[in-house]
Structure formats: structure tokens, C-alpha cells
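Contents: one structure, followed by commentary.
== subunit A ==
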Amino acid sequence: MTNTWQDIKNANVVVVMGGNAAEAHPCGFKWVIEAKIENGAKLVVVDPRFTRTASVADYYAPIRPGTDIAFLNGVIRYLLEKDAIQHQYVRAYTNAGLIVKEGYSFQDGLFSGYNEEKHSYDKSSWDYELDDKGFAKSDDTWQDPRCVINLLKQHVSRYTPEMVSRICGTPQDKFLHVCELMASTSAPDKAMTSLFALGWTQHSVGSQNIRTMAMVQLLLGNIGVAGGGMNALRGHSNIQGLTDVGLLSNLMPGYMTLPNDKDTDLDTYMSTKLFKPLRPGQTSYWQNYRKFFVSFQKAMFGDAATQENNWAYDWLPKLDIPLYDIIKAFEMMNNGQMTGYICQGFNPLQAFPDRGRTRSGLSKLKFLVTMDPLDTETSRFWQDFGPQNPAKSAEIQTEVFQLPTTCFAEENGSLVNSARWLQWHWKAADGPGEAKSDIWIMTGIYKRLLELYRKEGGAFPDPLLNVTWKYTNPSDPDPEELAKEMNGRALTDLTDAATGAVTKAGTLLDGFAQLRDDGTTMSGCWIFTGCFTEKGNQMARRDATDPREQGIAPNWAWAWPANRRILYNRASADPDGKPWNPAKPVISWNGTRWVGIDTPDYGPTVKPSDGVGPFIMNAEGMGRLFARDQMGDGPFPEHYEPLESPVENVLHPKVKSNPIARVFPDDREKFGDAKSFPYVATTYRLTEHFHFWTKHALINAILQPEEFVEIGEVLAKEKGITQGGWVKVSSKRGEIVCKAYVTKRIKPLTVDGKPTHVIGVPLHWGFTGQARKGYGANTLTPPVGDANTQTPEFKAFLVNVEKTSAPVTA
Partner candidate 1 sequence: MKTVITRYTTVNRVNHWLTAICFVLMVLSGLSMFHPMLFWLSELFGGGQWTRAVHPWIGCVLLVSYIGLIVQFWRENLWHREDTQWVKSIREVVENNEENAPPVGRNNAGQKLVFWSMTLLIPVLFLTGLVIWEVYFGEATSIPVQRAAALIHSLAAVAAIIVWIVHVYAGIWVRDSVRAMTQGYVTPGWAWRHHRKWLKELGSDQHGKDLIRKRP
Partner candidate 2 sequence: MSDLQSQDYVRRSASTMTPPSARSHEDEVAKLIDVSRCIGCKACQSACMEWNDLRQEVGHFEGSYQNPNDLSPSVWTLMRFAEYENEQGNLEWLIRKDGCMHCEDPGCLKACPAPGAIVQYANGIVDFISDKCIGCGYCVKGCPFDIPRISKTDHKSYKCTLCSDRVTVGLEPACVKACPTGAIMFGTKADMKHQAEDRIVDLKSRGFNNAGLYDPQDVGGTHVMYVLHHADKPSLYSGLPDKPGISMMVEAWKGVMKPLALAGIALATVVGFFHYMIKGPNEVTEADEAEGARVLDETEKTP
């Protein structure tokens, strides 16, 4: 989220598309209701199903799963055509006027630089025309046909309302009404917020879905302002934290990236990170990358990281491919390329696409370790549970360790919420039986390996032997000590160059501005610097005061970066520093410095006249309508059909789906066609359940006891399916047998002239816990991911549905 949960109340229009906020985030959704009641906001829901969010919406429009880009490109076309954009904002704060290189082109569904063989792009043409100083050329009059705004106009010109309706199945009048509502927020003092979640990410074009809306928001001037922003409603309590701390294949803490094979040494690696400003006078904050990196290496390896050994650069693993993500991992398992797997609080058998593939992958491991408070399906993948988990135990040679962990109520620590708040929580009781914390278990594994390597030697033990472990209790480190390590300390007495203030060695740092690249500071996660200072644990702060009652409680817990609650908040004020919306200012220029209710996302004393752009992390300081090379599948978003789709791509029949979507050879044959699997399916969660956890909680099992699918009345009638009757839903990858919910809430959509039926598949059931046994939606879903992040395409695939009788085992 760029903004806070409470800030949603400042919106004039709330768009829920690519998510189902009321069901997945009810307590955050209260702020939408608050916006409606207190701010007269209109709630717009665009979703294949009439969801519980839609039940309180002012306007609902249906859409075929997987066609959001077509819809939103249509919105962009509408905004540009009706000139319903926030001109001053777009001119000053976006790259609309920058000139794109000759050589960039888009034709027949492909951007310039496509390599058919490798399914990838050479992205060198996706960039600005640079002048001799290395700055991007610009045309402030927007006359140049190659300036971004004109290329964008040209790019979206194909997305007429007719075309949108043809692709998305959304009736034209509904589409246009949504456009109108969105356009109403182009006024400088009006804001629209976009609330989305996995409904956008879980597509082969997931990142571009989000990017398209971000472009809409930039055009409307809604980024950085109160009640605006792009608000990804994250799913798990600390998934933001895990991403922040870099628990992903290619990440390091604080969004630094792990080196790859091409980064042969530290300097090569650094040369790809230290972004030079692309416009005069810009901040380009990543120029400080080296400070963050060296400080991190000092936290990780302590005294063993020295100038001489390039801060132990070689001790970090390097990647040979972009990502070892989950789909790749199971591909490797199935190919016999993996030996062991450790699942910490994670249930891949239920969570990953193509369940059969997941089960066979786990069966090929030598060992599997699960660490969880609950008896997960994954830890019992080898056990026969009938049709819901057919397994031949005797043939599965995997050793399985099921390790009991404590849960949230039984440990101290911090979690990062969707709005980037680090909130501390306290232990209320001990865990049951012999359950132990993840910290204790990971430490146990670490210490044993350390012992083994000390005793026996072995493959390159240096990083392991040198990783810092200076905790009061080395067998069970205190979370507070770990938090302090992430925050960072001065390693020697530091003198501030500007003020001359001295920070004593050993002192906890107040902010990442204090970090240095000479090994005199350490910080385990630079964006968290300031969370645990000499003043104490900032994450434990409990002052809910909300100056201006505008949804910012700056003294409640602590938000990264630098306790900033609204990202890009410089953009909430016009180029002169006056708030676009005087009724809801975030920060403003008082003549000498930036003041307001939030920490400025900007140099606090940088004058408006200096012309420094508000998007300080970008090299040009501007919001990008043209993404340059940041996206794998194009600098502008383009509609590609899901990998499994019932129709051709009417825009460019030769390029139906995302050309660079990664599909493994084994998986290619697992895609079904519309002839055998004529219906579009989409998966989702229900408000009564949280993934596969709450089926272990009796109350939630009572509230939603049994697996079902949602089918529209028209299709049900066609297929003779009765309310609450049994159906078999099948895809190329498997089938599930469950109850049918025949509903008015899913209506057939007319797509390219043909009726298209959508089937909803909630995902919560499995074969352990209190609820009734179920197959799991992932039995049906395809193993293909988003071209940029490899997030699996759970939200649009093909199935067939048939009436059936009750399973014998039920």
C-alpha cells in the first residue's frame, strides 16, 4: 500500500478491482464504508462475480477473468480522449513529456526486441532519447510524436469501448459509467483509491494489471495524495515483512537484489545498482545502494566482512537464473533435481498450482521438513486420504519431519502490515506441549550444521562459520536483539558531516541516512532503520493520535521507510508546494521546509523551485507512464489472454498470450483447450476462512463447512445442476467433486459475441482440520506464472463442469 488503511476514508471514489476487499480484508474495508459515509465516496466494484464487496457498492460492473488490462487501457483511452486527466500533475510529475528512443515500437502484439526463440525481449530500445549529458530529452509541449503521452495515446487507441466490451464481456454502458466515475477524480482536490490484491497478481500478466491502474492513477493525479494511491491489500500478516526482509529467491533485505552470475565482483554488481539521475538535479535515492549493502554485509558477517574481502561479497549466493520461485522449485523436484525442502509455516500442497504435480514433486524428495503450528496437508502428502489425497505411502521414500511451532499468541516480535507498519506483539502464553518457536528451531538447525562443519569440514563453510550470532542466548535469540540488529548500529564513533553531531560506537541508529559504505555502520535491513532506536522499541508505540483526523497516526508503531505513512507524499502538493487538496493536505512547503502530518518523502528542506521530482526512487524523479526496461513484458501494458482462454486475442490473433510467460516443457501439455474445457474458472477465498488455516478452527469450520463451487443460474440450468447438488469440476490437470452453489451473482458474459460462463472455485478445503474434507482448488489450476514475478495464474483458467452424484466416501 502506498497509503494507510485509514487513509482510504479520504477517497472520493474507491475502486475495488482485482480483489475482494470486503471479504478478504473486512477490518480494512471499514475505511471504505467510512469514506462512503463521511466523505460521500462512491464505491465501484469490477469483478467477475457479484461479491460481498459488490453487495455494498454503488456501482458494479462484471468482467471476464484475465481481461483487466483491456478494461483499464480502455479507461486510459477514455481519460485521454475526454481530456479527463490532472494536467498539471501529469506534466510535472510523470514522464509524459519525455521522448522515447527511435527503435521502440509495438506491432501485432509484440514490442520491439522480441526474440521468438528465447521467448524474451531485448529491452534496449525501451528507453528515453538521451542528450549529451546523459539526461532524458523532453518535450514539455507534448508535440513530439515520440513523447511518452503520444505513444501512450497511440498504444491505447485500439481499446475503444466496443473493443473493451468485446474482450471483457462488460456491457459498454457499465464500462463507460465506471470510466465516468474514475474521471471525476481528475480534479486536483478529488482522489480515487485503488484497492487490489491477488485478483490482479495471480495472472500471467499480473504485474502489468497493477501497472495499468498505476498509470490511470498517475493520469488522474491520485498518487501521493490523501485518499489516493495504489493499495495492494497484502494477504498474510507478515508477507510484507518477509518481502521487506528479502525472503525471496532473488532478494536481500530492504529490496536489494542478490547478485547473479554476471556480477562477478562487487564493483560489477554495484554498477547495475547505482542509478544515475536521468534528469538534472534528481535525487535517485538508489545512489545510496552501496551504503545499504555494506551495512548489511557488516550485520551479516560482522568483522569478517572487510574492505579487503569486498565486504564478503563472494559469500552471498549468486543466481544463474532470474528466480528460483515455487513453480520452478517443483519443476526441479519433479525432475529429480532437489533433495530436500523445508516448509516453514507454509502449505504448498494446498497453495501451489497443479496439486498432482506438487504431490509428485514432494514424493521425489529425500526429505521434507515442515514447521507449523498445525497439522498441514503438506506434512501428510504421503498419506492416503482417499480421492482428496490418493497416495501410496509405501512407495514414497521421502523422510518427513513435522516440527511443531508456536503461534502468534505465543511469541514476541514484529509484523509488517500492508501499510508498512511494523507493529510489535507480545506473548500471552506458552505453546502447547513441546512446540517451539521458529527462531529456536532455525537456530537448532544452524547450530548443528555449524558443529558438523567445524568437526567434519565440507563444502565452502566460510559464510556459515562467519555469520554473526552474538546473541545473549545463542540457542534462542531474543526477538528484540534481532530487531536491533535489523535497525543497525554505529560500529565506530560517527560524526555527521553537516551538523558535527557525534554518534557513539554501539549506538542504535535513528535512520538510514546515517548508514555508510565504509564499514562503520551495520544494519540488517536498511529500510527498517529507525524502528528500534536508543529511545526504545518504536514498533511498540501506542499513541493513536491522528492529527487532522486524516487517517495518519504517526506515533502508532512505526512505518518504513523513516516512519513515512504515505509514499510519494511530495506529490500531494503542487510544484509550488501547495496541497492539491487544501482540505486534506499531507505535506506542504512553508517557505523553509516541508511540513505536515507525515514524514516528507523528499528532502525535508529541498525547495520546490529546485524542481526535484517527487518519485525520488526513480532516476528521472517522475512517475512512469512508460516503464522503460523495468517490466519484462513491455513498457506499456497490453492485453494478453490468459494461458488458458476460451477465445482468441481479438487484438492480435498471432500473439494470444503473454509472449514471455514461462512455461516448462512438461507443463505445456497440461494446458486444456476450450473444446474440452469450455468454462472460465477463477479461484478465490471466502471471508469466513483464511487460506487453509482456519479450517482447523472450529468456529470457522462451522461458518463455512464444506467445499463448493459457484455456478450461474443459466449454466446450472443448461447442465441440470441443482442448488446444493454435487458437481464434478475438471481441468486438464485434475478434477474435484463438490457441492454447487447456483447463484444469480454470476451471469454469463458476452465475449466476442459468444456467451461465456464463469465458475468460481473457493480454495479453503483440504483433508486435515475441522471442516469437511475437500480436494482444494489447486487441483485444477495451471502451473504458469506472471511474466515478471512468476505468481501463478490462479485467477483465469479453463474447466468443465458436470452434474454428478455424491461421492461414496462423503
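The criterion applied here is as follows: a residue touches a chain if its C-beta (ideal position, glycine included) is under 8 Å from a C-beta of that chain, and two chains touch if they have at least 3 such contacts; residues count from 1.
Basis for inclusion: all candidates are chains of the complex that A comes from, given by their letters.
All figures in this text were calculated on a predicted structure; none of them were measured in a lab.
Novice: Quick check: counting C-beta contacts as defined, which of 1 or 2 touches subunit A in this complex?
Specialist: In this complex, the candidate that touches subunit A is number 2.
Novice: Touching candidate 2 in the complex: which residues of subunit A?
Specialist: 22-23, 26-27, 29-30, 33-34, 36-37, 50, 52-56, 58, 60, 686-688, 698-708, 723-724, 738-745, 770-772
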